[in-house]
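Complex shown without one protein chain; remaining protein chains in place.
So, chain A:
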């Protein structure tokens, strides 16, 4: 017994310990990250037909460029990106600032309320929204009709369905990003505001001259993570709108799922997933460069 312990202690020493501590994660990364990422790239040059893979060169990528559904899913994703991400970033910054106001009472209540949507499963909130925005008996249309407007055919019209997806994502994620904004806001030295007060700066002046520049890197972080999240949208499209009407709300992730796991076109699905990697890479790079890496100095 003592001998065994002695041997173990010799084996796990200061030199070997980091490797031993890292070993399980290295194995997991190898099997469930490195292997599939490389394999996926390889598969994107193959065609999966009748149970076997046939090499087809860049055929999948050529097909992709001519595939109207691919372009549609890309277009939809960019519509979501262009409208939803800026709205959410601005909203979460404003909420963050207001929730951190010194005079605010019931701060915890407000924080919890706003954050609560972000703990719910995407599928769960999609089910609720589906019922709320039902054309015939949804509460939203009941309300619109009661104030004299005609209802909107939310989930069956192109822009109605898109609007519901955008409202849904905003509802689900704004609180989450507010918490991140608060983390950034807390890092601003209070002296900055105090000296601005002495100079007689207004609330808006302080907001634009101190708050925004000081949380630039957090705004960048939120924008990048939201962009990446939007590009990978699946649950909302799958549950809320089934990608419809006529693919008006289908996302790249949803199209990838249909291609790979409804039609079992594995090679083409792999190519679609690599398109996603490239788009995410480019957009993150552009955002990073456009804001000088969020550098304040």
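The rule is simple: contacts are C-beta pairs under 8 Å (C-beta built on N, C-alpha and C of every residue); 3 or more make two chains touch, one makes a residue touch a chain; residues count from 1.
In this text, contacts and distances are computed from a predicted model.
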One chain of this complex is not shown here; going by its UniProt record, which of these names is it: "Carbohydrate ABC transporter permease", "Putative ABC transport system ATP-binding protein", "STAS domain-containing protein" or "NADH-quinone oxidoreductase subunit M"?
-> "Carbohydrate ABC transporter permease"
Of the residues in chain A, which ones touch the absent chain?
-> 8-9, 12-15, 17-22, 24-26, 28-29, 31-33, 35-37, 39-40, 43, 94-95, 98-99, 101-104, 109-110, 112-125, 127-132, 136-137, 139, 142, 171, 175-176, 179-180, 182-184, 187, 193, 197, 203, 206, 217-218, 221-222, 225, 228, 231-232, 234-235, 238-239, 253, 256-257, 260-261, 266, 269-270, 273-274, 276-277, 280-281, 284
